[in-house]
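Here the complex is missing a single protein chain, while all its other protein chains stay put.
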Amino acid sequence: MINILFFARLQEEAGRESLHVEKAGYTIRELKEWLDEEYRLTGLNRTMTARNEEFTNDDAVIADGDTIAFIPPVSGG
Amino acid sequence: MINILFFARLQEEAGRESLHVEKAGYTIRELKEWLDEEYRLTGLNRTMTARNEEFTNDDAVIADGDTIAFIPPVSGG
Amino acid sequence: MALFEITSEPIAADTVAGKVKRPEAGAVVTFSGTVREWTNGRRTLKLEYEAYRSMAVKQMERIGQEVQDRWPDTRTAITHRVGELHITETAVVIAVSSPHRRSAYEANEYIIERIKELVPIWKKEYWEDGTAWVGDQLETHPYSKGGPPLYD
Partner (left out) sequence: MALFEITSEPIAADTVAGKVKRPEAGAVVTFSGTVREWTNGRRTLKLEYEAYRSMAVKQMERIGQEVQDRWPDTRTAITHRVGELHITETAVVIAVSSPHRRSAYEANEYIIERIKELVPIWKKEYWEDGTAWVGDQLETHPYSKGGPPLYD
């Protein structure tokens, strides 16, 4: 199982803060494609990804127990 | 009558905060020379001068009622 | 006393500055980011800040480490607020102390730039005529035009 977190606009679009799915072994790119099909989340290609609270890239492979967070462009400060 | 103000080291050297003297008509330069002779104040040549709370220069002529302040190098902040 | 914090309470800049004061430091530079009413002629009524809290703290610590590497004589504290904020309220306070002032100014300005690149905090604008998550529109600053660096 992996844990997926949504924030800001993505959270509103997904209608949820998180999702638990059996996607260990997927790359981030494959996970994005799956989410796009399944949940019709727009703009995932403009979204950064964090794995276990560190930024990562689309080629990273997800391990069982990972927390994957989609980070829309930040606007703090 | 003019009013002379001393600060910081000059105040310690002069042993006083102010001095009232009949020196209207003097230039700042002449006043410095007079103070140097009369009070043995050192380093007046390294001292800025303010007349009525605005910086002025050695050629300025002092008018009756003026307040002349000697401003050693400042070190606020 | 945490140097890097996310809070839902109002922030007092003096509290953040107090964390970096020390006998070796002669300068403390503090930046407060406050909620502005007008942006490009559009009126903001309020803002809502949301954070990925645990990661936001980690990223602020990372920025603190970058600052330590570049300006070794500085000490840094950052507090960012989340939740609903009204006009003139403080969203973020950055405090940097240093023995001499130059590095405190430089490091402080560096930090706010990095926060805007790296720290997972989002701002939703409530205008008179609508709402939007700031930064999350193609016309503003999509990541393709210079987002945060990638870490593997």
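Labels A, B and C are assigned to the chains in the order they are written; within every chain, residues are numbered from 1.
Everything that follows uses one rule, which is that contacts are C-beta pairs under 8 Å (C-beta built on N, C-alpha and C of every residue); 3 or more make two chains touch, one makes a residue touch a chain.
For clarity, every value in this text was computed on a predicted model and none was experimentally measured.
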item	value
Which displayed chains the unshown chain touches	B, C
Residue touching the undisplayed chain, where the options are C:A17, C:M60, C:A77 or C:L118	C:A17
Candidate in contact with the missing chain, chosen from C:T7, C:T30 or C:Q68	C:T30
Residues from chain C at the interface with the omitted partner, ascending	12-14, 17, 21-38, 87-88, 97, 99, 101, 104-105, 108-109, 112
Sites on chain B contacted by the missing partner chain, in the whole complex	5, 7-9, 43, 46-48, 50, 53-57, 60, 69, 71-77
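Keep in mind that, in the parts below, only the chains that are shown with their structure count from here on.
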item	value
Centroid distance [mean C-alpha coordinates] between chain B and chain A, Å	73
Approximate Å spacing (C-alpha centroids) for the pair chain A, chain C	24
Multi-partner residues of chain A (at least 2 other chains)	none
Interface hub residues of chain C, defined as touching at least two other chains	none
